[in-house]
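One structure follows; several queries about it will come next.
Just one protein chain is left out here, and the rest sit where they should.
Coming up: chain A.
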Amino acid sequence: MFFFILRRLGVLIPTFFGITLITFSLIRMIPGDPIEVMMGERSLDPALHAAAMKRLGLDQPLYIQYFDYISNLFQGNLGASLKTQQSVWSEFTTLFPATLELALCALVFATVCGLLAGVVAAIKRGSIFDHGVMGISLTGFSMPIFWWGLILIMLFSVQLGWTPVSGRLDLAFDVQPQTGFMLIDAWRAEMADPEYNAGAFKDAVMHLILPAIVLGTIPLAVIARMTRSSMLEVLREDYVRTARAKGLSPARVIFIHTLRNALIPVLTVIGLQVGTLMGGAVLTETIFSWPGIGKWLIDAIGRRDYPVVQNGILIVATLVIVTNFIVDILYGIANPRIRHAK
């Protein structure tokens, strides 16, 4: 187990450098620089432009810029936004809870529905339910987030008026960001001032539902399919036959003897969805004007805010890598054959 962890850690270092290199170069490949975008191309005085570039250190050769960037990183300095002058880290920590809340809700939605659908489809293999689940999940998997989000907004927000179109909370409420999780903050605000903030929690939930569904759709489809195929595989195992030959109840056979083993590969797939969720969050937050990391990064790319883009993506990527790493370890714990391997 120890070496297992060590090996995994060894892979992280090159990955980390790869990411810095890629973000560093990609953002510089997009035409236009921060000053140009800020001032507008035409009205820009070349001398002023050069001065500004020099101030930002952007007149240096690329390899020096990269070296500076990396050495700053090693000193724990993530730089500051060119626009707000706020440190990237503090901007990130302010906005991250919004994304985390959205992603967690999407993941919970995807996991609960995906597992349920997958298990039932496997048990009722070949039934209409099974075909239905598989058909829908294939559709869900290939659904472009942008299009899917807009469809849901049109239906539930515009046509039916059930959910708000954008944001995290109606402006009418007085909710102080404390945890950064709107559900919790709104709940506490409602408890503290039940009269003025009546309905704040419900409003937060309504704001969250659509984006969470949109963001959770692809993971839901992936989890449902994986659960189903993994269940079907395990159901054929000899030890499931043994379980039935022991006279155990169908529930015991499914939940204790089948699902536990079937979940091992599903767990990995759920872990891998963290990457999908972060990527999807960028689009989802843009559609729903959700003030989180995704929207922050898109805006930063738009104004060529190099430090925000480079380090923001680096932080997100690190998060994804770390979660995948934790998933790997959990996988080892769930699977005694790996746990005991030296």
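Definition applied: a residue touches a chain if its C-beta (ideal position, glycine included) is under 8 Å from a C-beta of that chain, and two chains touch if they have at least 3 such contacts; residues count from 1.
Quick note on the criterion: contacts and distances are computed from a predicted model.
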{"item": "Choices \"Anti-anti-sigma factor\", \"Dipeptide transport system ATP-binding protein\", \"Sarcosine oxidase subunit delta\" or \"Tryptophan synthase beta chain\" - which one is the UniProt name of the chain not shown", "value": "\"Dipeptide transport system ATP-binding protein\""}
{"item": "Residue among A:12, A:70 or A:248 that touches the chain left out of view", "value": "A:248"}
{"item": "Chain A residues that touch the omitted chain in the full complex", "value": "237-239, 241-249, 252, 257, 260-261, 334-337, 340"}
